[in-house]
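Here's the structure we're looking at; comments come further down.
A single protein chain has been omitted; all remaining protein chains appear in their positions.
On to chain A.
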Amino acid sequence: MNNKRSEQDMQEIHHLYLVQAKEEPPKSVDAEILALARKRSVPQATTQASKKSGRSPWIWSSAASVLLIVGLSLYWPELQKPAIDGPAMPEPVLMRSPEPMGATEQEALADMPAPSVQKKLRVSSEPGMMKSAEPAADNAMLEIQGMRKQAIMDNTELVQALQRLSTLVEQGKLADARVEYQALAETMARLPKEDPRRVRYEDLGKLLNQ
């Protein structure tokens, strides 16, 4: 009974409310809101379109960058050499050379053919001589670098050197030929056994030893 009466009261109030609920926003406010809605709907449509087409330039620019890098590395292969070739390796050692040489660094230098350099390195690593030995170690490292660079001869130099050695052997100047032979030893050791230059070098060596 109470609920029914309450329901009737609510309906009556609701009805009375609707009788006077007539306020509407001013026309100018309506116009502003609708204008804003129209203005916003156009950029949304164009933005969605530009998002779709906007993906292609990104892909194309990435692809172009990759092609450029690959093209450059193919065109100038020597750009990659420092990262591959062994001789560049001692350079970081040079930067740390004021400290005594570590085992690893000494191992890296162990295959160096020049006895004078080895001697210098031994001197520089002796305790008690550290201070005075520092410049000597630096010089030794520079010398190693120079020798390594020398050891990696280019093909023309190598052919010329072999030609000189061959001429010396033919002329019987064996002492000079042996010096030249020794100078080429390291470079030749790096070449494959079947390399014609190494084969010729070894043939000349056999003639020298006869």
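Structural remarks
The criterion applied here is as follows: a contact is a pair of C-beta atoms (placed from the backbone, for glycine too) under 8 Å apart; a residue touches a chain by one contact, two chains touch by 3 or more; residues count from 1.
Going forward, contacts and distances are computed from a predicted model.
Look at the chain that isn't drawn here: its UniProt entry, checked against "Oligopeptide transport ATP-binding protein OppD", "Collagenase-like protease", "Carbohydrate ABC transporter permease" or "Sigma-70 family RNA polymerase sigma factor", names it "Sigma-70 family RNA polymerase sigma factor". Only one of A:30, A:157 or A:195 touches the chain withheld from this view, namely A:30. Where chain A meets the omitted chain, the residues involved are 6, 9-10, 12-21, 23-26, 29-30, 32-34, 36-38, 40-42, 44-45, 47-48.
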